[in-house]
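All protein chains but one are shown in place.
Now for chain A:
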């Protein structure tokens, strides 16, 4: 099995989906001749032509809205929003249209649409190239929001999203694009859109995370195991909406001590809902208060290196929070 980067896995998924199904096409800003500003669609134009690799006008609401029409017809568009920070002009099309079309038509119409959006910070992107937008898009029944934390999931989840009959917001962490490497099967496979994944098992403390925070949590867990004998369970949420409640409760029960980590702001973030699921279902299995380690509640990530470092949860801070919980 070949070792690939996260972005190579995404590119391979797009390629295989387009090979497999003539109704799959990609559209967005700079996805054609440029191959995407992150090169996620590099080579697709040469292989599949302008009909299926579409450089669109710079207009996010149209990118999503046109994709909705094409999807309702029966095609399988994969729309790219260049940076998640730029997705808000399309919010109405995503949450008021795509998410509600099946429900409002009593099942008559569906929107098999994928919206890919690079998100997250730690890449010197400042306020408008670093955002975690998930809290704006979770909590809208009808829409799925997923994010892979490694190359294997990146490929399998994207293939599952493309061939799902539901609209899926597919969030790709920018810092993982080239940082994350791992074995990726050549063959077509899918990773379920509605399942969290236990990526490490241990009995002392549970970390629940997603995206870039998963490899950070794993590194912190390995360090604590090696240096202090603290063994952690790490749950990768994978799906941010709807949540895999059963997996969350099981992971919480296993250790009775839960740390939730995300880069998005704390208040109103996904972590609050995860904590509520645990509180509703497994409160009496807890041995310590649920703890959240998140991006601070400032509007967005500042640019200057010390300010950016202040914002980002780090391996060190995650390890410190885990240690505190383990000792509670």
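Everything that follows uses one rule, which is that a residue touches a chain if its C-beta (ideal position, glycine included) is under 8 Å from a C-beta of that chain, and two chains touch if they have at least 3 such contacts; residues count from 1.
Keep in mind that, in the parts below, contacts and distances are computed from a predicted model.
Novice: Out of "Cytochrome c biogenesis protein", "Ribose transport system permease protein", "2-oxoisovalerate dehydrogenase subunit alpha" or "Chemotaxis protein CheW", flag the one the UniProt entry gives for the chain missing from this complex.
Specialist: From the listed options "Cytochrome c biogenesis protein", "Ribose transport system permease protein", "2-oxoisovalerate dehydrogenase subunit alpha" or "Chemotaxis protein CheW", the omitted chain resolves to "2-oxoisovalerate dehydrogenase subunit alpha".
Novice: Determine which one of A:166, A:201, A:231 or A:285 touches the chain that has been left out.
Specialist: Of the listed residues, the one touching the omitted chain is A:166.
Novice: Can you say which of A:11, A:76, A:116 or A:292 touches the chain missing from this structure?
Specialist: Of these options, the touching residue for the absent chain is A:76.
Novice: In the full complex, which of A:10, A:24, A:136 or A:184 touches the chain missing from this view?
Specialist: Touches the omitted chain: A:24.
Novice: Residues of chain A in contact with the chain that isn't shown?
Specialist: These residues touch the chain not displayed: 20-25, 50-51, 56-57, 59, 61-62, 64-77, 89, 92-93, 96-97, 100-110, 112, 141-142, 144, 159-160, 163-166, 188, 190, 193.
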